[in-house]
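Below is a slice of the complex: some chains, not all, each in place.
Letters A and B name the chains as they come in the text, with residue numbers starting at 1 for each one.
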Amino acid sequence: VTRITLLTDFGTRDGYVAAMKGVIAGIAADALVEDAGHDLPAGDVTAAAHALAAYWLLYPAGAIHVVVVDPGVGTARRALAVRAAGRFLVGPDNGCLSPALATDPAAEVVAIESQLYLRSSVSATFHGRDVFAPAAAHLARGVVLGELGPAVADPSRLEGRQPRPTARGLIGEVVHIDRFGNLITNIPGGALAPGHFIQIAGHGPIPVVRTYGDVATGELVALVGSSGFVEIAVASGDAAARLAAERGCAVVLAG
Amino acid sequence: VTRITLLTDFGTRDGYVAAMKGVIAGIAADALVEDAGHDLPAGDVTAAAHALAAYWLLYPAGAIHVVVVDPGVGTARRALAVRAAGRFLVGPDNGCLSPALATDPAAEVVAIESQLYLRSSVSATFHGRDVFAPAAAHLARGVVLGELGPAVADPSRLEGRQPRPTARGLIGEVVHIDRFGNLITNIPGGALAPGHFIQIAGHGPIPVVRTYGDVATGELVALVGSSGFVEIAVASGDAAARLAAERGCAVVLAG
């Protein structure tokens, strides 16, 4: 069985997600479609890339990951299909596939252009249905990546900033706010040492703990999250709301 | 493999959707269940029909589409099973299956009444679990449509209004507002000609473009959407919020 995952900002109150699933079913009758999520903030390519990073490589080789967060749909932006670390990825050329491109420097990237693998009529506003779903389904049927279109040498990549050492400590930033209000930073967990603490937006020192339940409900803590980076959380609470924090807020690791 | 899609207004914070999936699994062990969406506005039959229209025919023949937006559950309203264009549809007789009935004038329609294909005890408030899920699962197992119950000659249909020509131009209306805040109208894309523009609620002339990305972020535009009808959008924004528009708002195509 080949699994195809779908990550979009389509929500689940219109028929857009099911339209993609219907197209896939019509081409690759045996493929298993799994929802990665459809509630990404509208047009938020950075959030899409962050979500994708959490799962694409956990799927076994052969899995096909479709990402459609596509504010540039219908413009000259290319439609990409990628083979990275044995997995396939399909989505617009706007940086949403960055995690796979960054992980596998030998990733093959093509622009989806062959008429054979598109819907017969391609709309200007719904490439999820007309371009990405059919491309993914054809890959599931065994079509070779290079058949979809010409190689692309310069796919878009989101440039993640690295934390920088300063006299005050290591200065990073919030790169994602998750559903629980946890603030995920770009500071690698390996940078933490005993005695270190975290500061953000005038708050701190925030103590570093191992897990949420190590402190009383409502306390502000820092810990190494599931992706290996430092995150700021409130035990049984919402750190983003508490701190009125946004993506891009500076975070300092000191000690 | 037979695919069964589920479209409901049940949300995904109760166990209602999974109850339907469990019933299906118990009857049709090999069926693949795919979520079409569960976040329809509560009781909004019109929104259900609009969502269904986007995908039911994209699935291959043999697919089974279940729609449960059912404010009349437990009353005298019938439970329907339909065969249209080779696909099956199951849902309450309240108009939610209108897209299939409109597309295939030769659609077969029956009322689900045979005790053989219902749960042994049918509640008054959850026909998704007790009537529609088992009917869909039995269809997936190969039960013939007519076995489910007697033919129905007069299934409910939502009466979509047609746009009408006037001295000011073609007057249509907003028939759906999607997750992005795009206003989908009942004006067919084919009615557009060069030089035409759109007016709504005192706004306009709104220019017609090919896709969202053809204008700067924040601009109000009209375009032919993915279902072939004119829609009004804000590039990287929310037209419904900007215009305080609702379903039923008049839209004028002039030029």
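Some notes on this structure:
Keep this in mind: contacts are C-beta pairs under 8 Å (C-beta built on N, C-alpha and C of every residue); 3 or more make two chains touch, one makes a residue touch a chain.
All values derive from a computational prediction rather than experimental measurement.
Oligomeric state of the entire complex in this file, given as copies of the one sequence with 2 shown: 3.
Heads up, the rule we're going with is that only the chains that are shown with their structure count from here on.
If you lay the C-alpha trace of subunit A over that of subunit B, the rotation comes to 120 degrees, to the nearest 5. Taken together, the subunit A residues at the contact with subunit B in this complex read 10-19, 21-23, 25-26, 29-30, 32-33, 35, 42-43, 71-75, 77, 123-126, 129-130. Only residues 1, 3, 5, 7, 32, 34-41, 47, 50-60, 63, 176, 178-180, 210-214, 223-226, 236, 238 of subunit B touch subunit A when the two sit together in their complex.
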